[in-house]
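Apart from one protein chain that is not included, each protein chain of the complex appears where it belongs.
Each chain gets a letter, A, B and C, in the order it is written, and its residues are counted from 1.
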Amino acid sequence: MFSKVLIANRGEIAVRILRACRELGMQTVAVYSEADRQALHVRYADEAYYLGPSPSRESYLRGDKIIALALKSGANAIHPGYGFLAERADFAQACLDAGLAFIGPKPSSIAAMGDKAVARATVTRAGVPVVPGTEGEGALRDDELLALAPKIGFPLLIKATAGGGGKGMREVLAIEEMPGLLHAARREAEASFGDGNVYLEKLVEAARHIEFQILADVQGNVIHLGERECSLQRRHQKLLEESPSPFVGENEELRQRMGAVAVRAAQAVGYLNAGTIEFLADKEGNFYFLEMNTRLQVEHPVTEMVTGVDIVKEQIRIARGRQLHYAQEDIHLNGWAIECRINAEDPYNNFLPSTGRITHILPPTGPGVRVDAGVYPGFEISPYYDSLISKLIVWGETRAEAVLRMRRSLEEYRLVGVHTNIPFHQRLMDSHRFMGGQFDTRFVEERFSLESAEEGREAHPEIAAIMATLVAHETTQRAAQIVRRNERDTSNWKWLSRWERLQR
Amino acid sequence: MFSKVLIANRGEIAVRILRACRELGMQTVAVYSEADRQALHVRYADEAYYLGPSPSRESYLRGDKIIALALKSGANAIHPGYGFLAERADFAQACLDAGLAFIGPKPSSIAAMGDKAVARATVTRAGVPVVPGTEGEGALRDDELLALAPKIGFPLLIKATAGGGGKGMREVLAIEEMPGLLHAARREAEASFGDGNVYLEKLVEAARHIEFQILADVQGNVIHLGERECSLQRRHQKLLEESPSPFVGENEELRQRMGAVAVRAAQAVGYLNAGTIEFLADKEGNFYFLEMNTRLQVEHPVTEMVTGVDIVKEQIRIARGRQLHYAQEDIHLNGWAIECRINAEDPYNNFLPSTGRITHILPPTGPGVRVDAGVYPGFEISPYYDSLISKLIVWGETRAEAVLRMRRSLEEYRLVGVHTNIPFHQRLMDSHRFMGGQFDTRFVEERFSLESAEEGREAHPEIAAIMATLVAHETTQRAAQIVRRNERDTSNWKWLSRWERLQR
Amino acid sequence: MKYITTIDEREFTIEILEEGRLLLDGEEYAVDFESVDGQPVFSLLLNGRSYEAYVYQGDEGLQVLLHGALYLATVEDEREKRLRAAAGGGVVEKGEFHLKAPMPGLVVAVPVSEGSQVAKGDVLVVLESMKMQNELKAPREGTVARLRVRPGDSVEQKQTLLSVV
Partner (left out) sequence: MKYITTIDEREFTIEILEEGRLLLDGEEYAVDFESVDGQPVFSLLLNGRSYEAYVYQGDEGLQVLLHGALYLATVEDEREKRLRAAAGGGVVEKGEFHLKAPMPGLVVAVPVSEGSQVAKGDVLVVLESMKMQNELKAPREGTVARLRVRPGDSVEQKQTLLSVV
């Protein structure tokens, strides 16, 4: 049974895992790249070892070095966090081969869920619904596709086998228009990818992204911790998550049915530890398996806030061979939790990443507010890693209370030195569709813009004008003062007390 | 029904109340003294008005000015917070006379509970037990006291009517020694206070301070939100509070019995809004009414964390005439919460208050952690107000989890610029008696010292030596560099970019 | 001191008087304005109303982020305003545009070449940073000139990548 854990990650999730380890009395080992010497995970860990240069492939992706450092430091378990090596079956296997516990699923489960076709086939055998389509059936001719189309149902999508990014994709509303659209799709696919093969997939209309948190122990117990709604995305990046889902809402029957399917999907690969089953759901309440994330998720805190379960501690207990703390009937969703991902990016400039030194932070606090962050005043945000710098999570007795609490928390949050997407979240909180829970996975990209969201709001241009003018005024005045002061005193350093020098 | 609230307070509690108002969609008005222009409550409120010079009696205690500012700004309710004017019946009455809602109890309840003898008589009539004694019975002769002593029971205390501070106080274990001790006590009281009168009071051995949170609405519903244990005190200042109480623990029968008595005590004065009934409890489970705090308490967050009730929001709803959100049977204590009061004081120098400018804060965050604070990096801690700068509250599924979480949170907390009592709390968390829940109101002062608590711990003098040496070394090196740099460049200011000047 | 401050083509005349007072379009206000912790975050009390905003120096004036909304402000004193009016007024509409890297990163694609005609909004360079692919677009139509990068290049912040003339 292990008692010293190496955390093979950085940023907020490394800090999150360190905290769980510390509360369980485990010794901790951090690893860090050149850019991360001053990172919070290095400061919080009991031990910290240099891994390599800043680019991930030379540091956080060097599984060989990480395992060597674990062995050198006497760590006997590795927690991979999310991203980096978390879903690499070969890394999980290498840990086991080196005699280290891997705090996550078995390598075979990672591999099975990592290959989309294998995953689809595996869960289908277990009776889990997948988005109906012909993807797994190889290259079909037009007559074959036309014969299969009615079984899938309309509307459906023609998709290029080789492609992505919408090239070679066509939406089909009825069989009559299909031959022409097939022709157009194949021609575009051929032009774009040099491969004219296409397949059919049911179009899930007004799709919502709903996922279930799974926990499974070595004794074979598998439970779910209810769902999370993650439909608010931009460029396939989740921006805001909540639990429960406003779509599932008070439909406890649907929740339990989806949860049972999620448990079955996990059991289909003999799953162990924490994982997430992602579904697409349509307006009618049909839901389809999308994929399984065989690791801890960024958005796990919303589930923690409504269930009271500390998922990371439970991961560690499971990896130590303990039985789950909870049975399915112990799990109840209490109240409502929302998470906003705070990214270092400029919402007013096409969401371009923003780098720089953070000079000041005033995080929101108070009742029902949790902030998970990997940054602090003085820390430098580098261009090497993802732009997530903080997660703001709130809890309320109801969704309405949680939304209002998120609003006040976003308004309170001060972070100086890099741009953040906080204004984006503020506008989202004001949106009527968000407040009503009426959104799907296309909402942010197709029906929400920061500029138009600002139009309807109470604006204060006169206040902005006053503040800008006062800053400009003071800048001019100060500049003059600096010149004058300098003329008087050419030996500033003499005025530094010993203490001030010490603090430099 | 009011919609704009003036908060007649400062510091963390003003911020706490502002947050509740904001989440309820209320407009907010702050008031501030000269020292508090940059205080967080001024920054967070919709409006803020200058009250007067820094000393409280010229600012936060000026009820007349505060009421005038409420009327001027169009606020139609006042929340007094705790301290300052919160328990002044005349101020509450003046608010009502000015047509302002007072977010608190009726002036008559404040008055009745504010006079110790009246409070004692009132609750006694309602069948609430008080510490047995002869205090209310005037000056008695020795023979009368000797006759009453057996009814009170031993051990008991002889106390000086005029006195305090232990002068003229004697502990009596049996009737035989009482005549001699009476003589000595009277002589000492006479010498100290010029008044030899004494009274008898039952000695509550190993007393624990346990209080119940009460909520009462205008419809006459009165409920309690379970208890808080506040036995850890120093100079009658609470330092750490928890809910539930380790003393009451799983004895649900005792909890409900004490809760019912607390409700009865509140009803005895026709109580309205939030209040707290304080009890002293002894080892046998006897408990005695101590006093009622007719206001919000510093330690209300621990109750919020285990019940899920937002007490400040509930206060505002009650003051608006709404019925309580909860019935008694809705209230369940879920898990365990602990609060450490973080004071600006030096635990290594007799807990002397510490003033200065805060230059850096890294608060603990993550699962189960709440920080209520009224300070931020750049804020100046002045000598005018109390030393409470932050409250660190944690929640755990069990008391053990909460203690471990508090430990890691205290270790994470960085606050530079003033001394804090964080090291004191860290040592308290390590104490076996604290961990075991084995402490009474005398524990901190009589059986706990920072120095001896440090003795048993794993010490790292060699690490401290290295760090001190490296700091001294760098200081010397830097000082040399500053001299050299200055010799090269006598016009530093030229090197400031426009942006740097702007940031000054 | 009198300033003319423009936000979204709306002009405000702001005169700063002594002792914490100012005139906004002729109306007098009590004003108390302080930086928080020496940061570009400012607390303003204006006739008792409390506001707080970030104020940054941008390329084309001051950026004010207030209650989650961004305002672009240009502040001129009377002399500057008169000079600009005398010079014929108006910002120069044409001129060369130099595409600079907004952050350090790796060039992953350059879908244009020297001499390409581009329309406003066309993608000029795709830059990878923080694990995201970021499309840098043309702010106006024109012709690509002085293309200095190709896929695979690492670039520094503010490095010029190409020009649109």
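The criterion applied here is as follows: a contact is a pair of C-beta atoms (placed from the backbone, for glycine too) under 8 Å apart; a residue touches a chain by one contact, two chains touch by 3 or more.
Because the structure is predicted, anything quoted here is derived from the model rather than measured.
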{"item": "Neighbouring displayed chains - absent chain, whole complex", "value": "A, B"}
{"item": "Sole contact to the chain not displayed, among A:42, A:112 or A:131", "value": "A:42"}
{"item": "Option touching the unshown chain, where A:30, A:172, A:277 or A:333 are the choices", "value": "A:30"}
{"item": "Candidate in contact with the missing chain, chosen from B:52, B:270, B:353 or B:437", "value": "B:353"}
{"item": "Touching residues on subunit A - with respect to the absent chain", "value": "30, 37-38, 42-49, 73, 376-379, 498-499, 502-504"}
{"item": "Where the unshown chain meets subunit B, residue by residue", "value": "235, 237, 344-346, 348-350, 352-355, 359-360, 383-387, 410-411, 414, 416, 422-423, 426-427, 454, 457, 459-473"}
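Note that in this section only the chains that are shown with their structure count from here on.
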{"item": "A-C or B-C - the one linked by more C-beta pairs in contact", "value": "A-C"}
{"item": "Chain with minimal offset from the mean of all protein Cα atoms", "value": "A"}
{"item": "Most distant chain from subunit C by Cα centroid", "value": "B"}
{"item": "Averaged-CA centre spacing for the pair subunit C and subunit B, given as whole angstrom", "value": "48"}
{"item": "Centre-of-Cα separation between subunit C and subunit A, whole angstrom", "value": "31"}
{"item": "Where subunit A touches two or more other chains, by residue", "value": "360, 471"}
{"item": "Numbers and ranges of subunit C residues touching at least 2 other chains", "value": "36-37, 39-40"}
